[in-house]
Structure formats: structure tokens, C-alpha cells
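Pasting a structure below so you can have a look.
All protein chains but one are shown in place.
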Amino acid sequence: MNLLNLLALPQSGAETFWFPSQASTGASRVDDLFYFIFYVSLFAFIAIVVATIIFSLKYSRSRVGIEPEDSPHHSTKIEIVWSVIPALFMVAMFWYGFKDYVDRRNPPADSYQIEAISQKWSWTFNYPNGAITTGGNPAIDEGEGLVVPVNKPVVIRLESTDVLHSFFVPAFRAKMDAVPGRYNYVWFEATEIGEFPLYCAEYCGSKHSRMLATVKVVSQEDFDTWVVAAADDSDLSPEERGKKLFGAKGCIACHSVSGVAGIGPALDSLYGKEETLVDGTKVAVDDNYIRESLLDPQAKVVEGYANVPMTSFAGQLDDDDISAIIAYLKSLN
Amino acid sequence: MSTTTNDHGHGHDPNRPKHLAHHFESLGQQFDSGKLGIWVFLLTEVLFFSALFVAYTMYRSNYPEVFQYASQFLDTKMGAINTVVLLLSSFTFAWAVRNAMLGEKSKLMLNLLITLVCAGGFMGIKYVEYSHKFHEGTLWGGNESTIFKADPADVPAEMKEHSSAWNNTDGKYSVAVKDLDPAFRQKVGVFFGVYFCLTGLHGIHVMIGMILIVWLLLRTRRGDFGPTNFNAIDFGALYWHLVDLIWIFLFPLLYLIT
Amino acid sequence: MSDHTHDSGEEHIGHVLPLSLLVKVFGGLVLLTGLTVYTGTMDLHGFDLPVAMVIATCKASLVCLFFMHLKYDKPFIGMIFLLSVLFVGLFLAFVTHDAGQYQGDIQAYTSEHLGGE
Partner (left out) sequence: MAPSTNSLDRTNYLNATKGFRSWFMTIDHKRLGLMYLWSVIGCFILGGFFAMKIRWTLTPGVTDFMTQTVEQMNAYNNAFTVHGAVMIFLVIIPSIPAALGNFVLPIMLGVKDVAFPKLNRLSYHLWLIGALLFVATLFIGNLDTGWTFYPPYSTGHTDVSVITAVLGAFVLGFSSIFTGLNFIVTIHKMRPPGMTWFKMPLFLWAIYATAIIQILATPVVGISLLLLLVEKTMQIGIFTPALGGDPVFFQHLFWFYSHPAVYVMILPGMGVMSELFATFSRKPIFGYKSIAMASIAIAILSFIVWGHHMFVSGQSETMSVIFSALTFSVAVPSAIKVFNWIATLYKGSIAFTTPMLYGLSIIWLFGIGGLTGMFHSTLGTSVHLHDTYFVVAHFHFVMVGSALFGFIGGIFYWWPKMYGRMAEGALSKWGCLLSFVGFNMTFLPLFPAGSRGMPRRYAGYTEAAGFDSYNMAATVGAVVLAVGLCMALYSLIRSLKHGEKAPANPWGGVTLEWQCTSPPPEHNFDIDPPTVDDPYDMTLVEWRGQEEGFLPKNPRSDDPCIADIQKA
């Protein structure tokens, strides 16, 4: 951190005193706007500092004596000047900020869409072809992270299974909250191949600071190969396939596997347990119960969840899929 | 807020009215200050309720059919009776202010008593309405045992689209929550959430008002109020009218959605 | 209050409203309540809410002007009250407009995640 770099403008998208490297098409626009405001502010600030220092030295009581000479108490002309000039700069700031914002709220039509499901305290990314990835920060887990192609607009559809989270990639200057109960969208077009940190920027509980992930930008060819391979689950064990389906089919949106009930009951350490139903009867959680709950969710609703009916997965999951999910739930014990 | 003998000017005057607070110059200043104070307080009350009105407007504008449907579970007759009861209490309180200004102590007592009785009546009717809803289970979303019941005639055709299983039991259609279209049902829960918050908060204000009236009654009996000293009655009445005012809006907004 | 003319603020202490006026206002309020119940039972083709609100505002104005004697108070007091209504209106307009705009994102989510349909 060299303080002399404070004033330096970015050189071809590289890291500067103020910013990480510019890795998306939006980044340079944000930075340009930032530097515009920065230089205007710096000028104003220096003017303030210089004026206070000069006045303090020149008109200190030890120098001018206790009674100052008479001077004007107001001047409409000068007051208008120093109201209007800042206002003009602000109009400019607003205008460019507004244009940039509108562009970044509206993804191009040909964008590649990825679903990002956030939960305490991790991300799951669903690709259109069924590929699923998670996390990606080496300090936290071994997930593959969010993999995106370079030079291609990517729109992320954000949802949350529990509390507010926020999708924040500093290198892309992109941020949007993931709000439970609705979708939010954020888009970017990566311009640089590499790995960039992805943070949760909205406080979400104990391990908020560990809700880290990585965005991996790869070339379009690499991406195409990767995404096909990632969706291919033929070599996976049933548990691993179940885990993938659990994310891909959106189960994780309501059912956490971390012991904390979300919209639906938590499903870890559930297999083999006994649950109380809305009508007071008890049922053992076994293969049949899980199968039934997937195909006809309203048949046996657990006490406390009458109000949040689950969608039936009949027709969406075949027998192999259901077995895989059962295997996965077993493995959570 | 005091009885007084005479008033001729400021602090060091031995003729200073004994209930003129030490920091005021005159009874007029004291009254004006109190008046401005109570109005500023009423303004904060308006903003206090505003958030709920905003919630109401926001949900109603986005889910008009839910509000239309859910409003049918409110008893218009009781709402209307309560409106009149509250209006009557406002009238007697306004009359009480007149009594206080004219120094009519016994009429003042009587009017305050009627106001108190009306307030009690309002809360009584509210209690009947509430207990009915708790009994029927028309409650906010968090309550799972909710079963909506309605007279067959009251169930609009479009409602049938939102639920599959209307049962005719005890001469009423009833539908268990789990059979309502879930998205729709959630919002019905929100309507009742807003309903209970709005009327509940209003009810709390009525109860505070009742305590206030009892206090005013006690002070009246003690002979505190007279032609130059009726500030407490006047300000209490202003508060009471505001409570009435809020109900004037709540009634059509909640009960009369067609 | 006639024998307290020395006090400059005295003329403000107490504007006594005639009883007949109070009765008339109360009568008007009850009538308007009846009217709003009556219009409430009719189908006014989308004008139900505006009509109900106009009637409620009339009732509120009666209460404010006479019961709360705003009509006889300094205009400043009325201004305070209007100011609060103005702020509520602003608040309401901003929030409702915003919620209306993003409602699509909520409904898209709900229809995909909540079973039933």
C-alpha cells in the first residue's frame, strides 16, 4: 500500500490503490465514476483545508488582537455561487451514476442464466443443464465455485432459503441482495480469466464471515467442456448424486441440512427418526416415507409445517433419483 | 392544568395564579403551549399508525382479491355499531369540554361517564369480534389451525379457484388452510395480521383513553376544572377524537371491501 | 371567563361550541356512517374504495373542524396536522409504488416454490 498511489488512475484494468483489478465490463465504468467524484471531492477538500489553515494562521487572536476589523456578514452573491457550483457537479454525478445503474440492472437479452441459491452460510449454483457447484473458497470448502465463461453476459438469479444474503464480487463491482421469498437478479460480463473472491455482503448470522466463495472465469471453450462434464453424474455414488439433486431440485431452498429449520424441516440426522404429524400421529422416517413425501407431500405433513405446503415432485424424479436422494439423506446421519 | 384565582403578569407577582406553572408568564401562554404540545403529540400518533396504513395499502394494492375475500370474515354489522358507539363517545367528550368551559360540573361528570361507558362498549364489541375470530380460526398466517368458514352465499366464485376442498359442515362452507391455494392463503394470513395489528393497536389506544377518562373523572370530582382551567379535559378530548378519527378510516378499509 | 379580561391570552382560553352545533355534527357523522355502510354493500365498479375514502374524509373533517375545534384554532395547528398527513401520504406513495414494481419478482418466486397450483 503505497500512499503515493492514492491519486493514480488505473492502468489497463490493473489493481490500484482504490480498487481490485477490473474484471468485468461494468468495472471500468464504476471506477471512472469513482475517480470523477474522487477528484472533485479532493479539490473541494483541499480548498477547505487550505482555507481553514490560512485563515487560522492569518486571523489568529494572537496576531489580530481581540477585536477583529469589520467584515461582511453575508453576501448573497457568493452564497449563490457556492450553492450552485456544487449542485452542478452533483447533477453530473447523479446522471452518470443513474445511467450506469440502469445498465447494470438490465441484463442483455442473450445472457447466460445461472441460479444462485444462498443459505446460511454457503452458495449453491445451478446451471441450466443441471450442473451444480458450491462454494469454492479454498479456506472454506473444496467446492468448484461459480464458474462462468469470459466475455459473455451472465445473469445470476438470486434466491435465499433463510435470511438476507448478498452476492458481492468486488472485481466485477457487482452486488445484489438475495432476499428470501423472491428473486433478485445481478448480471456481469467477465473480461478477465482468473479467480475472484465472492463475498456475502449482507449480515446473515454466526458464520457470515465464512460465507465465502470464488468466481472462476474461464474461456468459453473450457466452460463448454466443463459444464457438460459437471452435469454428467454417471460416475457419482448414489449419495453424491442425491446431494446434487437435493441442490438442483431446489430442496435446499426450504430444507436445510445444518440442523436449523428453514421454511421446511431440517433434514440432517432425520433418517430413522420418528416425526409427529399435524394430526398428532407419529411416523418413522424411512425409505417409504421419504418416497411418499416427494411424490405426495400433503399426505403426511409434519407438525408445524401445515402452512407451508411442498410442491410434489411426481414426474420430476424417477426411481433412481429418489433412491439417490434417500441415500443422501441417510448419509447425513 | 390548574384552578386559578387571578392573573396579572409574571413571576414575582404575589397575585400570580397558584396553578400557573413557575416557568410560564400567563395562563394564556400555558394553554397555548399545552395545545401546541398535544397537537404535536397527535401528529406523532398519526405517524405511529402510518406504518400500518402503509402496510395495508401496499398489500391491498398488490393483492386486491385476497383483501376482498378475507374482508368477508369481518362482521360489518358489529363494525358499524362500533363506529356509532365511538362517534357517540366523541360527541359526549366534545360536550364535556363545553361543560368544563362553562363550569357545569355535574354535566361534565355525566358526559365523561357516558364517554367511558361507550369506550367500554366499544371494547366489549371488539372482544366479541376477536373471540369469534379466535374460535373460527380466522387468524394471521403464523397460526396453523386456521380453518376459514363462510356462509355459502359469501363465498365468491373466484374463491373456488383458490381452493379445491370446500366442505359443507354445520351449514357453512369451510376450508382447511391446507386446502387453500398456498400463495393465496399466505396473503390471507397477512390480511389478518394487518387487521389484528391495526385494530389491536387502536384498541390499546382506546384502553389508554379509558384510563385517561377515569383520571379526568377523579379530578372533576375533586373540583379541579373550571372556566379558566379545563386544559386537561380539552387535551384529553383531542386525544380521544384522534382515536375516533383513526377508527373512522379503519372501518371502511377493513370491513367494507367489496 | 368574563372576569379575566386582563390576561392577554385569555380570549384563546375556551371557545365554547354551542350544543346545537355539536348535536348537528354528531348527527352528520352518524348519517355518513350509514351512507358508507350502504355504499359498501353496492358494487360501484371499482369506485368502492374512492367513495368510501371520500366519505371517511368528510367524517374526519367534521371531527377535526368541530369536535377538535380546528376551525377556531390558530391556522398553524391545522398546518401541523396537514403536515403529518402529507408525510404519511409521501411515505405511502413511495413504498406502495416500490412494492408494486418489485411484486413480479415475489410472484415468480412464489409460484415456483409454493405447491398447490
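Going in written order, the chains are labelled A, B and C, and every chain counts its residues from 1.
Assume a residue touches a chain if its C-beta (ideal position, glycine included) is under 8 Å from a C-beta of that chain, and two chains touch if they have at least 3 such contacts.
These figures come from a predicted structure and were not determined experimentally.
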item: Contacts of the hidden chain among displayed chains; value: A, B, C
item: Selected from A:12, A:83 or A:234 as touching the chain missing from the view; value: A:83
item: Residue, one of A:157, A:182 or A:216, that touches the chain absent here; value: A:182
item: Contacts of subunit C with the absent chain, listed as residue ranges; value: 84, 87, 90-91, 94-95, 97-99, 101-102, 105-106
item: Missing-chain contacts mapped onto subunit B; value: 10-12, 21-24, 29, 32-33, 36-37, 40-41, 43-45, 47-52, 54-55, 58, 140-143, 183, 186-187, 189-190, 193-194, 196-197, 201
item: Residue numbers in subunit A that touch the chain omitted from display; value: 1, 17-20, 29-30, 33-34, 37-38, 41, 44-45, 48-49, 51-52, 55-56, 59-61, 64-69, 71-75, 78-79, 82-83, 86-87, 90-91, 93-94, 96-102, 104-106, 120, 137-139, 162-164, 166, 168, 170-171, 173-177, 179-182, 184, 197, 199-210, 212, 260, 262-263, 307-308
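What we mean here is this: only the chains that are shown with their structure count from here on.
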item: Chain hops separating subunit C from subunit A, counting only touching neighbours; value: 1
item: Inter-centroid spacing, subunit C versus subunit B (mean Cα positions, whole Å); value: 13
item: Of all residues in subunit A, the ones touching two or more other chains; value: 298, 308-309
item: Residues of subunit C touching at least two other chains; value: 110, 114-116
item: List of subunit B residues in touch with subunit C within their complex; value: 6-8, 26-29, 31-32, 35-36, 39-40, 42-43, 46-47, 50, 53-54, 57-58, 61-62, 76, 80, 83-84, 87-88, 90-91, 93-95, 97-98, 101-102, 181-183, 186, 227-228, 230, 237-238, 241-242, 244-245, 248-249, 251-253, 255-258
item: Residues of subunit C touching subunit B in the complex; value: 1, 4, 6-10, 12-14, 16-17, 19, 22-23, 25-26, 29-30, 33, 36-37, 40-44, 48-49, 52-53, 55-56, 59-60, 63-64, 66-68, 73, 77, 80-81, 83-85, 87-88, 91-92, 95-96, 99-100, 103, 107, 110-111, 114-117
item: Footprint of subunit A on subunit C - complex, ascending; value: 102, 105-106, 108-110, 112-116
